[in-house]
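Only a single protein chain was left out; the remaining protein chains are all shown in position.
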Amino acid sequence: MSESSYSVTELALLLGAETVTSDYLIDGIGTLESATETQLSFLHNSRYQSQVSASAAGAILVTEAHRKDVQTVALVVDDPYLAYARATALFANNGRAVSQLVSPSAVISSDARVAADAVIGPHVVIGERVTIASGVVIEANCVIGTACSIGENTRLAANVTLYSDIEVGKDCLIHSGAVIGADGFGFANSNGDWVKIHQLGGVNIGDDVEIGAGTTIDRGALDDTVIGNGVILDNQIQIGHNTIIGDHTAVAACTAIAGSTRIGKRCTIAGACAIAGHLTIVEGTHITGMSMVSRSILQPGAYSSGTAAEPHQQWKRNAVRFRQLDEMSRRIKKLEKTVKQQNIEGQP
Amino acid sequence: MSESSYSVTELALLLGAETVTSDYLIDGIGTLESATETQLSFLHNSRYQSQVSASAAGAILVTEAHRKDVQTVALVVDDPYLAYARATALFANNGRAVSQLVSPSAVISSDARVAADAVIGPHVVIGERVTIASGVVIEANCVIGTACSIGENTRLAANVTLYSDIEVGKDCLIHSGAVIGADGFGFANSNGDWVKIHQLGGVNIGDDVEIGAGTTIDRGALDDTVIGNGVILDNQIQIGHNTIIGDHTAVAACTAIAGSTRIGKRCTIAGACAIAGHLTIVEGTHITGMSMVSRSILQPGAYSSGTAAEPHQQWKRNAVRFRQLDEMSRRIKKLEKTVKQQNIEGQP
Partner (left out) sequence: MSESSYSVTELALLLGAETVTSDYLIDGIGTLESATETQLSFLHNSRYQSQVSASAAGAILVTEAHRKDVQTVALVVDDPYLAYARATALFANNGRAVSQLVSPSAVISSDARVAADAVIGPHVVIGERVTIASGVVIEANCVIGTACSIGENTRLAANVTLYSDIEVGKDCLIHSGAVIGADGFGFANSNGDWVKIHQLGGVNIGDDVEIGAGTTIDRGALDDTVIGNGVILDNQIQIGHNTIIGDHTAVAACTAIAGSTRIGKRCTIAGACAIAGHLTIVEGTHITGMSMVSRSILQPGAYSSGTAAEPHQQWKRNAVRFRQLDEMSRRIKKLEKTVKQQNIEGQP
C-alpha cells in the first residue's frame, strides 16, 4: 500500500505521456477490472480492449489507437506496459521502512567499512574487510562474509547469505533466501571416494542486477563466477561455478545452469530449464520453458525441447512408443525400400 | 521422540476404531516391520498383508478384512491410513519446545500487535503494524515484514521470511527457508534494458495451509497472489505472482507454477512439474510428475508428459529420432499413399 499521490498532469509528465491538464489526484494502480476512480490503469494487450471503456480507473495508459476507448482520462504513450512499469516505481514504498540506520543487534566486524547512510537491519552479520557503499540497505538476518563489497543503493532483502569475496555492483536487489558464493560442486574421484576441490574463486555481480528468492550462485573454482550488468534472475535458479551470464539476460524461475557455461547478452531463458556445463550460448538466444540444453547454441533464435502434457492414458501409449522410436524409424526405412522395389518390379 | 502414551482403549476411542477394552499402554508408532510391542502400527496397502501376522506391534490399525491376521490387538477402522495420520498427531511433540513466550533477542516493532500467548523465538524480527494472533509460534530467526497478519495457531518454523503485506490464515504451518512475498518477476523491456515493475500486491494465504521448506510464493503485481484453504505445498515449490491455488489442492516438491495461473480446487500436482503462466487448470485435475503444462486444462482428469528413463545408449538413438518425428510422420503418410496406389493398380 502506497501513501503517494500525483495529479494526472504530474503523472503524464513523469511517464512521458502526451500532456494533460488535470489536478485530479491518482493514488495507486489497478488492473482495468479492479482499478478504482483514484487509480491509474493501462491497456497492455488488445485482448483486454473491451475492458477499457468499462474501467473505473481515473486515468488509463493507452496507445494513440485506444485513446477513444477511454471514458475517463487517457494518458497516451508509445508503450503502455513500459509506462506502467515506470508508474509502479512512483507508487512503491518498499514496505519495509526502517526506523534507524544500524540496528544495535547487528554484528559488524570492526574493520568493515559501512557508509554513513547505509541501513543495516536487525541481526545482520557483517564480516571482516567488508565494504558497504552509500545508500545500501541490508535487511534483517542477512550474513555478509569476509571481504565482500556491495555497491551504492543495492538492497538485500531479509535472510540473504553472501559468502566471502563476493562483489555486488550498484542498484542491485537480492531477494530473501538467496545464497551467493557457496562452493561450486567440484570433486575429484579417488578410488570411488570424492576428494573436495576447494573453491578458491569468488562471485562478481554487475550493476542493476535482480536476484530472486532462494536463487543460488556458486563461487568459482579458481576464477570468478560472473553475472553481467542488468541481468534479471527469478526465484530458485541455480548457477554453477564459473558460469558467465551476459548483460541484460533474463532467466525465469527454477532454471538450473551448470558450471562453466557462458551465456551471451540479452538472452531470455524461461523457467525450469536445465542447461549443461561447459557450453556456449550466444547473444540473442531464447529458450522456452522446461527445455534441456545439452549442447552449445551458436545461432541466435528460439529453442525448445520436451513434450507437452496430454491425457495420462494417451501419454502412456505414446511414451512407450518413444522408446521404440529408433526401431520405428528403421521400419519406415525398410518399408520405403520394399515399396520402392515393388514399384520397380510393378513397372510394365 | 514422543513422551505421550495411551491405553489401547483410549486409542480406539481417539481414532474412531471399534471399541476395545485394554489398559495396555502404547507409546509410539512404527511400521509393521519395526514396531515394538508398545507401538501402534497399521496396514495401509494389502501388499504388506504378510507383515501383519509377523509384526510385534502392540496394536495394529486394520480394516475388518484383516482383523484375523493380527496376532496382538486389532484396531478395526474404515481407513487405516487416515487413522494412522490421526494417531501421529497424538504422538507428535513438535520437538521444538520453547521455554519462554517472547525471546529477549527478538526485535519487535513497537506498534506490532502480538497476542499474549504467542511464542516469538530468538532473533525473530517483526515489523511495523504486524498482527500476530493467539497461539501463534514464530521460531528462531524468522523475519516478518511490515503489515503482515498471522492467524491463530499458525506456526512458522525457523528461518522463514515474510515480506510486507502478507496475510496468513489460522492453523497453517510454514517450513524453514520458505519465502513469502518476494517480488514477482515483472519487467518491461526498454530498448533491451529491463525496467522493473514494482510489485504492489501482496499474498493471501488461507487457513490450514502447509508450505514446505524453501518454497517461494511471490507477491502480486497489483492484486494479491492467493493460496486457498487447506492447500498443501511441498518443498522448493515456486509460485509466481498473481497465481491462484484453489482450496485443498496438493502440490509436490520442486514444481514451478508461473504467474497469473489459476488452479482449481482439489487438484493434485506431482513433483518437478512446470506450469506456464496465465493458464486455467480446472478443479479435479491431476498432473503426474515432471509434466510440462503449457496450455490450459479445461477437463478434469489425469495429465502427463515427458519420457521415462531408459539405458543411455538406447535413449541416445531414440532422442535423435525425436527430432526427426515430423519427417517420419510425413514419410509414413507418403508410404500410405504409395501403397494405396499400388493396391489400386494391383487390382485385376
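Chains here go by letter, A and B, matching the order in which they are written, and residues are numbered from 1 within each.
In this text, contacts are C-beta pairs under 8 Å (C-beta built on N, C-alpha and C of every residue); 3 or more make two chains touch, one makes a residue touch a chain.
The model shown is predicted, which means the values in this text are computed figures rather than measured ones.
Peer 1: I'm checking contacts with the chain that's been left out. Which of A:A89, A:L222 or A:L298 qualifies?
Peer 2: The one listed residue touching the chain not shown is A:L222.
Peer 1: For the chain left off this view, which of B:S55, B:T72 or B:N141 is in contact with it?
Peer 2: That would be B:N141, which touches the missing chain.
Peer 1: Of the listed residues A:S5, A:S22 or A:T146, which contacts the missing chain in the full complex?
Peer 2: The single option touching the absent chain is A:T146.
Peer 1: Mind pulling the chain B residues that touch the left-out chain?
Peer 2: For chain B, the residues touching the absent chain are 1-2, 28-31, 34, 79, 81-82, 84-86, 88-89, 91-92, 95-97, 103, 105, 121-123, 139-141, 157-159, 173, 175-177, 210, 212-214, 230, 232, 234-236, 248, 250, 252-254, 266, 271-272, 289-290, 306-313, 315-316, 319, 322-326, 328-329, 332, 335-336, 339, 342-343, 346.
Peer 1: Where does chain A touch the missing chain, residue by residue?
Peer 2: Against the left-out chain, chain A lists 105, 107, 109, 123, 125, 127-128, 141, 143, 145-147, 159, 161, 163-165, 177, 179, 182-183, 185-190, 192-200, 214, 216, 218, 221-223, 236, 238, 240, 254, 256, 258, 274, 276, 286-288, 291-295, 297, 301-308, 310, 314, 317-318, 320-322, 324-325, 328, 331-332, 335, 338-339, 342, 345-346.
Please note the rule applied: only the chains that are shown with their structure count from here on.
Peer 1: Distance between chain A and chain B based on Cα centroids, please, to the nearest Å.
Peer 2: Taking the average C-alpha coordinate of chain A and of chain B, the gap between them is 25 Å.
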